[in-house]
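Part of the complex only, each chain left as placed.
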């Protein structure tokens, strides 16, 4: 069932509730923050994060937050360090000014990919960032489609792990899926892909990806039947596009009829736009709006689906104290 | 290269180092603890964990631990809650008695399977247990083959995540692997399996497991070529055996020539022994000694490989301050 | 004055208050939890704590707890470690799901007996368990008749220490006490006994107990006049019954006319039922329902008094923000 | 066996060890601190705690403490708040200046009497003070004869609870004890007294003390045989003397032949000296030197036993990493 239908037209909050709630945006993605606030019938609270001449960031909230539920919307999109620092400073200001609760709404929690030890003496950055958020005053964290579900456990405060699953299901359900196969570009991260395949009643295939460097990927094998099919590559994130292109190369050898790419977080950094534009088999790249997409970072054939209503619902339900299990990313026991 | 060769014959520690080090065992697996201590040329320290008539556990360490590096060996094998409580109490005693550092050596960290949200309002028990260990005084944790590598990030103190990889590679390397294929019973957890396949130069296959309940598993699909081959099923743990039997059922339909099961943690609880004994295709079940295996929980055709030397090396290297990267489970970036 | 009278018939909460409150039970004592909820006009919230095939416990709360005051009722009765682990997991779930406050209601806090160092390098388990509860998310703890009043100070969060004093006073007040004497089986823990003697206007006697082991007690002396009297032995807990039987042996030599045993926590573990049934001088054993009493652990001549209303009042007053000093166990300065 | 004999003449530390160790004193009891240092062959480190004109205290350590084990000796004798603040500031300085470990040696931990709730909304000051010490940087606490053994559990860092037991046993063992009885002035705190009676092979008696106010005590009853005997009253502390005088009044009615008072902490505050001098039955008051005793606070017939060697041994053994169980106050299970 469509998320839109489920939520209906009556999503704006009552005045009493509005009075208890404030939504702010850092500099990362004010448009998404605005959409979320608008969904709830709110304006964004006035906030500024600026740089001093010595490159230090300073944050300021323009209205009193005393005894309010404060939500700060900030995906950790590039420049990541600046956006993280802005978020930490805004959380700290809200805590210090007596907010009743302080919520870090992080549509794209980029550090989630650094979730384990790949080598000795390498940081598990996702855990560190989770701890920094709590140090800065976050009493609750909201994120979407973390690289692995275990990252949820890195947070020592309550965390909501949302999924864009319903948005993708809605989008595909309107299409003829009779020849489609869901393709995971990484056998080690195919559980989420399998969930989508199951929801749509589609078969599943997976590549055995070996990442040689951050920007260089080799596919050492392939499992499942894709020959002649419409391959829908599903992943959590596109950054440089290396993994997507490598998967498409592999699929090309299998003579697939058509390739669609469907990822939650579309960053398209570095050579990604050029790379993806060069792969003619890809007929559509579907992403959500968890990160801002300026014109120069938009590949051709791009479709952007909004997830603002999902974040809006989490905030609405949080303030009203209702259950919000339906919006979360849960994982069948493996 | 074999771990045994690497470590050589000179594994016992010098007297100076022995004086700084104490190894204790809870009631879970004294034999493994003894093997680890013996590897280092030590005796286990005297310790008791007993129950009062009201079923409370009391722990006592029989020698002074002041200014010593204290290692407490305790896999969280059944009865899990009692073994966890024993461990927590022993850690607390060591901390309170002025130990210089307190190490929880947990060869089988059972709660690692509860590493994510499977449903709303379900605990991520692995994170809670990690926090309880720190509350009780652990300054360092050593575990082997956690269900997912991200569990490493649940610990707020330094943690070493060891692997039995070298022991399995050594065991298989002496055999004719020309017709073998490595089989992962769960596409969502096949990264570790892929590592073993790569190390042995073997192809990989994976099942798309859907767990219907803790003790009931359905395989909804299969990826990769196994027909007529020697299927080596690799997994982190066997408890009730449901997953192993379901995978074997699927393999049987593919007419595999032979099935070997290779898991780190062999618990064989409930109906496991009976179930596994009934599957005649399985020619060998290879496990390590991370959990105790009393006669009644040993299936037929069982082979147990010792990992005591791996834990011994970690302790040795920890006390000597040397690098121990080679023993760890690291995960190629995915 | 009777507690029952004080509370009157109007103990059920109003709807507004009910909406802010949820009571759950672990597996230890659902009947008591139900009685407490019933006293307040509530149903227990749906919750499950189950075991996986590897003996790990998993906890689940069946309704949203967001912004609610959550009370989890779980005495630490045998099997203690499992019941403690269930409680910790349920607290953790409630915290992680955004409960407004999380209350551990522990009618029998068994670890309270391990409240001091009896030997070098022995854990003060009561302090450790107090810390584990806070780590798991408890923001408030409610317990009844702790072994020593100082255990109250082990909690770093607010704790209510309740007493069954009023229930025992009510029970005895209806009887002819002219020949009665209150007997403490342990001179080192006779302050609580003295309070009851004073409330009833009765004389006091005490034995100098020397515990040789958990299950073996020697009485080395006796202070006070008991000859020919009705001896009412008052203690906090009966587990194996060794202490009660030893005290009765001593009293028999003093030719007491009759013996009544009155304890808050009646566990009756191991040989307790058989032992107590064999002591014919005991005409009645009065306990409360802080721990579950299955038929096989009920000695003859048993009388069970309910304390559900006391826990109900604490919850009621906590949610309504009223003072509840009258229900607590306070201790005259010594 | 005598503590003095056990420790022998060779108590001074070697130069290597001395180099790792620094002992400082606050203003409370420099003489005891000096005795402790002297026992170990050390001089006290230079330290000052002074008051500014606005009555603020400032603390300064006169030598580098970097990487040293720092012991700060300060009983919480009157003026308590100033002495506590001095101690907290000195701990904080030592921590901030890079000490390897910071030990609060508190021969008289006065707040230990506030160890439980005597009324609603009364602080458990002993727990608060324990937490303040840890906040200020204490990594280890040493105290002697706490009012109740459970106070040990209030400390979240390792704590050593010492006893003057051996000093009292030595002192009495040289005397004719054939007619002696050990008397506890409070049946609720007679466990420690019972231990001394047992060590000396003497009978035990106890009063049922009811404290009406801090300075007014009524004895409501008496248990045990004292008539015509030499009554040795044993307690942890004398402050105003009210309790001691009330016990003596009770004993006088029993025609005891002689009264000796034996307490660890002799404060003799307010009217204590006058009161005790007026009770002619008391032939000796034996205290230790845990608190300073200026001439005006010394009653007649006073005997002061030194416990400096016990603190010296704890420090010595702590720095050398040896077991020190024999010096501790342990409590037989009750």
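By written order: A, B, C and D. Residues from 1 in each chain.
Operating definition for what follows: contacts are C-beta pairs under 8 Å (C-beta built on N, C-alpha and C of every residue); 3 or more make two chains touch, one makes a residue touch a chain.
Please read all numbers here as calculations on a predicted model, not as lab measurements.
Displayed in place are 4 chains, all sharing one sequence; the entire complex defined by the structure file totals 6 copies.
By definition in this document, only the chains that are shown with their structure count from here on.
Looking at chain B and chain D, the chains that touch each of them are C. Averaging Cα atoms per chain gives one point for each, and the point farthest from that of chain C is the centre of A. Mostly differing positions are employed by chain A and chain C in their mutual contact, as under half of the interface residue numbers are shared between these two copies. Between the CA-based centres of chain A and chain C the separation comes to 50 Å, rounded to the whole angstrom. One finds 34 Å separating the Cα centroids of chain C and chain D. Centre-to-centre separation of chain A and chain D, using mean CA positions: 61 Å. Looking at chain A, residues 323-325 sit in touch with two or more other chains.
Contact topology of the protein chains: irregular, matching none of line, ring, star or complete. Across the assembly, chains come into contact as A-B, A-C, B-C, B-D, C-D. Chain B makes touch with chain C in their complex at residues 50, 52-62, 64-65, 76-82, 84-85, 88-90, 92-93, 96-97, 110-111, 113-114, 119-125, 128, 131-132, 135-136, 214-215, 237, 239-240, 242, 267, 269-270, 272. By the touch rule above, chain A contacts chain B in their complex via residues 113, 115-121, 124, 126-127, 131, 148-154, 156, 161, 184, 186-191, 194, 198, 203-206, 208-211, 214, 220-221, 223-224, 323-325, 328-334. Chain contact summary for the complex, chain A toward chain C: residues 140, 158-159, 317-318, 321-325.
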